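Read through the structure below, which is laid out as structure tokens, and then see the notes.
As you look at this complex, bear in mind that one protein chain is not there, while each of the others sits in place.
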Amino acid sequence: MSVTRDDVLHIAELARLGVDAHRADELVKELSAILSHMEVLSQVDTASVATTAGVGAGGTPLRPDVGVAPLMRETLASMAPAMRDGFFLVPRLATHEDSSESGA
Amino acid sequence: MSGKYEMVVGLEVHVQLKTRTKAFCGCSADFGAPPNMNTCPVCLALPGALPVLNEHAVELAVRAALGLGCKVNPISVFARKNYFYPDLPKGYQISQFDQPLATGGSVMIGKTEKGTDIQIGITRLHMEEDAGKSIHDRYPGEIAIDLNRSGVPLIEIVSEPDIRTPAGAGAYLRTLKQILQYLDVSDVSMEEGSLRVDANISVRPPGQVKLGTKTEVKNMNSFSAVEKALAAEYTRQCALLDSGGRVEQQTLLWDGARDTVRPSRTKEGSHDYRYFEEPDLRPLMLDAKWIEHLGSELPELPDERKKRLTEEYGLSTVEVEQLTAHSDLAEYFEGVARASADGKASYNWVMGEVQAALRASGEEISRFRVRPADLAQMLNLVRDGTVSHTAAKTVFAKMVETGKPAAQVAADEGLLQVGDEGAIATWIEEVLQEHPEEATRYLGGEKKLQGVLVGFVMKKSKGRADPKRVNQLLSTRGG
Partner (left out) sequence: MTIENYTQLSAAAIASGVRAGELTPHDLISSSFKRGAEIGAGPEELNIILYSDEKASRAEAEETATHLKSAEDVGILAGVPIAIKDNIASFGLPTTCGSKILRGYVSPFEATAITRLRANGALVIAKTNMDEFAMGSSTENSAYGPTRNPVDVRCVPGGSSGGSAAAVAAGITPIALGSETGGSVRQPAAFCGVVGVKPTYGRVSRYGLVAFASSLDQIGVLGRTVDDAALGLECIAGFDPLDSTSSDADVPIYRLAALGKPAPEARNPDTEAIRIGRSPVPLPPPPSQNTLEGVVIGKPREYFPDSLDGSVRDLCERALDRMRWMGATVRDISLPRSPLAIPVYYILAPAEASSNLARFDGVRYGLRVDPGKGLRPMYEATRSEGFGPEVTRRILLGTYVLSAGYYDAYYKKAQAVRTLIADDFRAVFTGGVDAIFTPTTPTTAFPIGAISDPYEMYLNDIFTVTANLAGVPAMSVPIGRVRRLPVGGQIITAHFDEYKMFRVAYALEAALGAEAHQ
């Protein structure tokens, strides 16, 4: 199964990677070549396999509902590309999309 | 409603759990801190940070699931929901996907005209973390991001598409809110953002089993907004179908200022969340005995409580509805009612004077100075005649002011009712002398003047005289 140019542009958008037209064409070849090696897996019989959630055993550990978080305000300011009055700043959405774009 | 099409609605409700710390880190989950004060490497998504699950969040989530009649799965799995947004620091939300915490519950939201229960099914309840806040209008050209809320534990409750009217949606939300409040798992306040609602709505011709195309409606910030938005979207979909069009699957936003729904500008198909199992957490494994134990410890839920109050205290449906609006109120009432053995009087006082006092001071009933036992004592004093009905209001006001018990206040204020025959007889004589015209007419046989004379005695005694005794003695005097 090979990757199309539309595929590459679509996944680049999903991954927020700016991929220009020229690079997209190169990537079509590169990704298709890599994926061609994966075809062998489709021939493996996995009908009897229950899906595995990693190699550990036992449930996730739980922590008590207490904690003192390190105070990060000063450090945040030194790390952040843009901050004002304690808020992180990012450029506005280009098409004035609404806050409900978030999936939560 | 146009009546031509059936409205089919399912609601997705997000509820913030009232834990002290966040779902996956020890930062405070409190509301209202300065921006980005409650953050750490984990909820900031610094490179190398890892999540660790909050035990209390699990307990509250399971409690909620059990209280909503769900089956709690002993094994559930966390999954990543991947998308980009500046208030989602990791670029994914830790949620649950195909193995959620709980499935298959229901709530009763009232009765039909015929008296049958209306039951709304709950498809699933799962755990996830909240995103931070994006503020769009604070700085021109920029979005301000506050991550205090990022990582706060949520449960998402998804209903079956069983809701058929906007009023039904409102009833479902109010019932859900009340149950969750009783369970003490959340503040469930839409104003504060601890309860959020998204709706899915479609229409179909009556009798059709197949569901129509649904649209998603978001951005409703009150229960009435939900009802209005559903009505508006129903109208829109019906009109579309009536004119030969088709309903397109899309997301719409409720515009409260204009009372309309408008399309969200998010491109369709751009939300491919690429769910996969969260590798930084192992599956959540719960002991069946522990789940059972939590179930046995659930507080009494609203429906049970209403039934019981009706039976035990002989109150009407309306009265019981009022008293059970909030579990703290119901607790308070029962404290008074049990200690005074008078449900009716307790109801009157709690919904009357107590509510008035709370409104004036802005207090919560759970912190009200006059405790149920204190109020019950006052009711008992009135019942056995130690304090008159008239004096009771004054006594209560003083109890609120000073925090002293009823008996002490009554004594201090000289409001103890006087039933002593001698004292009353003296007052009666004085009144008869001070009001000779009325006295003559009354003693001459005009019984209807008794009330007036009793009033004079009450005034003279500063309300302390036992009106029953006054009436008794006056009648025998007159006779």
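Which chain is which? They are A and B, in the order written, and residues in each are numbered from 1.
In this section, a residue touches a chain if its C-beta (ideal position, glycine included) is under 8 Å from a C-beta of that chain, and two chains touch if they have at least 3 such contacts.
Predicted model, so just to flag it, every value in this text is computed and none were measured.
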Among B:89, B:105, B:168 or B:463, the residue in touch with the chain that has been omitted: B:89
Footprint left on chain A by the chain that the document does not show: 1, 3, 7-8, 10-12, 14-19, 27, 30-31, 33-35, 37-38, 40-42, 44, 46, 49-52, 54-56, 60-61, 63, 70, 72, 75-76, 79-82, 88, 90-95
Missing-chain contacts mapped onto chain B: 41, 44-53, 80, 82, 84, 86, 89-92, 143, 145, 147, 272, 274, 276, 279-282
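Methods note: only the chains that are shown with their structure count from here on.
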Between chain A and chain B, centroid-to-centroid distance (C-alpha), Å: 39
Complex interface listing, chain A residues touching chain B: 13-14, 16, 53-54, 56, 58-73, 76, 82, 84-93, 95-104
Residues on chain B engaged by chain A in the complex (per definition of touch): 14, 19-21, 25-28, 34-41, 44, 52-58, 75, 77-78, 81, 83-88, 93, 128, 130-131, 134-136, 138-139, 141-147, 154, 218-219, 251, 253, 264-266, 270-274, 277, 279, 281-286
